[in-house]
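Only one protein chain is missing; all other protein chains are in place.
Let's look at subunit A:
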């Protein structure tokens, strides 16, 4: 049976991510070699950052492309709208997002995981978590994992298509 790719964060290079097929359904879906992907894991260097009140936008450059990423920091607004009781000052999700935003600095090597999204016709990542990578070799390992997974898993034709050939 085919492994469902949309349930996992696929380790991916920016060039592969930015060339996914976008299907404008509701919600928007993304296909890699005919298989649906929904979440991605990237490793690259932060080359640009733009901090606003409700979000942090940044670009991750892995040498094959620059991926726009958005980290939402508006949890207090969402909580105020959804919570009927008195709002709590201590929101661990907001605190975590804020802490992660401080890790995103120019020149830092980051591992970014999140949902693949489309904004104004361009693919971007809605960040779930970011981890600064201290070991520069972790980027090299990520490259090799991406290439191997592409060859052995992601880019294999779906079983149904194999059966027809």
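Before moving on, here are some points about what is shown:
The working rule: a residue touches a chain if its C-beta (ideal position, glycine included) is under 8 Å from a C-beta of that chain, and two chains touch if they have at least 3 such contacts; residues count from 1.
We take it that contacts and distances are computed from a predicted model.
Within the choices "RING-type domain-containing protein", "Large ribosomal subunit protein mL49", "CST complex subunit TEN1" or "Trafficking protein particle complex subunit", the name that UniProt assigns to the complex's undisplayed chain is "CST complex subunit TEN1".
Summary of contacts with the chain left out: across A:5, A:109 or A:130, the touching residue is A:109. Those residues of subunit A that touch the chain absent from the view are 13-16, 19, 45, 47-50, 57-59, 61-66, 68, 106-109, 122, 135-137, 140, 143-144, 146-147, 150.
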